[in-house]
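Every protein chain but one is kept in place in this view of the complex.
Each chain gets a letter, A, B, C and D, in the order it is written, and its residues are counted from 1.
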Amino acid sequence: MLTVKLEGTIGTFSVTADIEAGVGVTAIYGPSGAGKSTILRAIAGLWEPERGYIQVGENVLLDTNAEINLSTEKRRLGVVFQEPILFPHLSVRANLAFGMKKHETGWDGVVSMLDLGDVIDRMPRHLSGGEAQRVALGRAILSDPQILLLDEPLTGLDDARRAHVLPYLERLRDETTIPIVYVSHHRDEILQLADLIFTIEQGTVTSELTPGEFDKAMRPNVVTRQDGAGK
Amino acid sequence: MLTVKLEGTIGTFSVTADIEAGVGVTAIYGPSGAGKSTILRAIAGLWEPERGYIQVGENVLLDTNAEINLSTEKRRLGVVFQEPILFPHLSVRANLAFGMKKHETGWDGVVSMLDLGDVIDRMPRHLSGGEAQRVALGRAILSDPQILLLDEPLTGLDDARRAHVLPYLERLRDETTIPIVYVSHHRDEILQLADLIFTIEQGTVTSELTPGEFDKAMRPNVVTRQDGAGK
Amino acid sequence: ARDAVLVFAPASMTDVLNDLRDLYQQKSGNSIVISFAGTQHLARQLDAGAPADLFITADRDWMDWAAERDLIKQQRIVPLAGNRLVVAVRNEVENWADIDGLFTQDYFAMAEPDSVPAGRYARQALQHRGLWQKAKPRAVFGDNVRTTLRRLARGEVTSAIVYGTDAAIESRVRSLFVFPPDSHDAITYWLAATGDAVPEKVTAFIQFLNGPEAGAIFASAGFTPPPQKGD
Amino acid sequence: MSSLADPAIWGIVLLSLQVSCMAMIVALPLAIIVGKVLAGPGFFGKAFLSALVHLPLVLPPVVTGYALLVLFGRRGWIGSMLDQIGIGFTFSWTGAALAAGIMAFPLIVRPIRLAFESQDARLNEMAATLGASRAKRFFKVALPLAWPGIIAGLVLGFAKALGEFGATITFVSNIPGETQTLSLAIYTLLQSPRGDSAALTLIVLSVILSFAAILASEWMANSNRRRLER
Partner (left out) sequence: MSSLADPAIWGIVLLSLQVSCMAMIVALPLAIIVGKVLAGPGFFGKAFLSALVHLPLVLPPVVTGYALLVLFGRRGWIGSMLDQIGIGFTFSWTGAALAAGIMAFPLIVRPIRLAFESQDARLNEMAATLGASRAKRFFKVALPLAWPGIIAGLVLGFAKALGEFGATITFVSNIPGETQTLSLAIYTLLQSPRGDSAALTLIVLSVILSFAAILASEWMANSNRRRLER
């Protein structure tokens, strides 16, 4: 369903990943600066690894051996970056509609789920942090992607809002075949959503865990990684 | 120690707050779009309410009756905005040093606490989200402020990093007299740090809680606010 | 296309030619259009196929240049008027015994000697008086006679070597001294019809320009009758 | 012709406006393309193009004028061809527009280029992830965000076009009613002391024109800023 094999460097930092995941939510978990966003950027075609193979469902997005490299706009993605990036010259409505195909459905559903009714006609610079993030998420979903790349999409959302979005993502996971790659620091979010968790450190995927294993793995780890990160 | 009384509007949104807090950490908790950042901006002098009185320790920052309105640069603040705002033309080192007085101490402590050693000579655009946020936090602390305004400073930090920063903030709270205003969506963070919690909704401070009360108050609330926010 | 006669004439003849045009138009009813510009522009424009019927210039070199290119017929070149070379000073200046002193004691204005005819004559005149080498460092070269004249009128220079006609139009200056005609080449304005066949309306205007009425106007403007043979 | 009642004056003003506007209409789209290219990657090719664009600014206007004469004159390489199909630039107001456009071009390109350069690359990336083609990204994102630069370029260019003198008089001569723009008329009047008062009238007129143009531009810029702040 989703295959990501890559090796590359940005500046002095080198990233290696080998991810095989089925339908559903694949979580990427790791300390700050581990390479999570970089992997998402690779899947999105915004960063090209030296060597790599990326496949989503049937279509191959990148294959450096076969010199296949689909341009970003052809990859049918829905991306939410770590900080919300909205088009400053377009109203919230226009931002949401930017990636939509004509005959798009689900507008009302998304707008009400993300509770954007009140801000729909405002310009981005007059949104609060969380509002902006919700618009970015809505825009990604409405572009009806074949894969969702979510980089900490719920930071800045309060419990109530989160309590709306998480079930929605669960439904996406269960009712559609759209793979979701989910970067998060929140153990509880990951446990609620993820079917498979990849932990990454210093640019390399270190382990592949089921939610159960992940849950166990975390508690002790905190201590050890804490020391590890200290020096 | 910290007094914030204000009434004002941005566009169509109106904010009213009446906050009295002692030394230590004052948390502001509320749904996205409630007005948390706006209150911080008011304290920072970046947004001027129609009527208001703001005092930190001895000095009055704003008093619309007495027509006192200290300009931002005179308020001796340390602010961490919701999304990290770094000077793109300055290296991490220069960013950290920007607000420092000559004879500044604590550089090494902050750099190692925030684990910025590896990125110290890099330009901001080559930082990961979390790294940028840590730089922003370090810069605020190093400007040796008389009050710290932290708008969700730990989002994007992994457990390990958080496990470094939280104790540091606790120490700041216990060993110095610098009041800290802390905006967060994380119940556990708030419980660990806050001496006093103000909840805010739709622009008005609705309640003032001790950590104990807050802890109790939350669980049931989640459900009710969830419905509340739904429509 | 245009039924009016198009005349290319040097800027230095602006006034007199405008008068002649007005007079001729009300007499004959034929319309005359004059394009005043630097001779060098006009000549090159002729070469580029400018639809001018008449070409007037004070610079024989450009006339011959045009003739070489068959833009005009050598035999059609006729002298239109002559002029005097004078030393002009501002009105308030008393009679000045020591003419030569004018060119050695302070800045004086004259046209550029290598390229502008007026300048060439001025140099010849000064050389004739054996002054050129001494005067040169004090000379202020203008690109055309009018700027030279204005500079004098404004008192930027104490004297200027200009045509008698120029000294006559500018009310703030008077001509102090007329260089003897034999001290420089004869000053002649040349006129030539362009093209192969000369249309009736053009010959008519040429006749008018060479006629007595025109002669009177030329004279009153300070022009001298043309020397009957070229230089 | 010193009084505003004189129709000749208004003819001149209209001609100048006609020339300047025509120049802008043709030059702007080109300038936007060139500006976008120059804002892009590459070094030597870019530097070369950039230098080429700046030439009319560096050379004395006379030279540009002669160059135009050589290229677009009736006997010129391009001019002779255009003549076949009945397009003549020489000694007509279109020629004046051509001269004005070329002289103004560098001034239009620079600010537009600057506007493209200073755009946040992440917006372009974002648009791509949303499936927007190159074209859509340009027209829906890059171009609207470059608006302030486009205005700035237009203002500089239009002002320059109004004031253009050297290249124009060299290329299309100074034919009243045909190619005599405000600048040329003022120059002609200044040739004779008698002309001063009339010249002053025209000078005042062109000052008024430019003030009007600038005010309009400031207003556009303002309203654009306000739009973003809705």
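Here is the rule we go by: a contact is a pair of C-beta atoms (placed from the backbone, for glycine too) under 8 Å apart; a residue touches a chain by one contact, two chains touch by 3 or more.
Remember, predicted model here, so these are calculated numbers, not experimental data.
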Where the missing chain makes contact, among the chains that are shown: B, C, D
Per the touch definition above, residue among B:77, B:137 or B:183 touching the missing chain: B:77
Touch criterion as defined above, residue of C:19, C:61 or C:185 at the omitted chain: C:61
Identified contact with the non-displayed chain, of C:30, C:147 or C:183: C:147
For chain C, the residues touching the chain missing from this view: 38-40, 43, 61-62, 65, 107, 109, 112, 114-116, 139-143, 147, 150-151, 154-156
Touch residues of chain B, complete complex, unshown partner: 44-46, 71-79, 81, 85, 87-89, 91, 98-99, 122-123, 125-126, 139-140, 143
Missing-chain contacts mapped onto chain D: 43, 46-48, 50-51, 54-55, 57-63, 66, 106-107, 110-111, 113-115, 117-118, 148-149, 152, 155-156, 159-160, 162-163, 165-166, 182-184, 186-187, 190, 203, 206-207, 209-211, 214-215, 218-219, 222
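Note that only the chains that are shown with their structure count from here on.
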Maximum inter-chain contact count - chain pair: A-B
Distance from the mean Cα position of chain D to that of chain C, given in whole angstrom: 35
Geometric centre distance via CA averages, chain B-chain A, whole Å: 27
Rounded Å distance between chain A and chain D, as computed from the means of their C-alpha atoms: 47
Chain C: positions in contact with at least two other chains: none
For chain A, residues contacting two or more additional chains: 122, 126
Topology of the chain contact graph, where touching chains are joined (line, ring, star, complete, other): line
Full enumeration of touching chain pairs: A-B, A-D, C-D
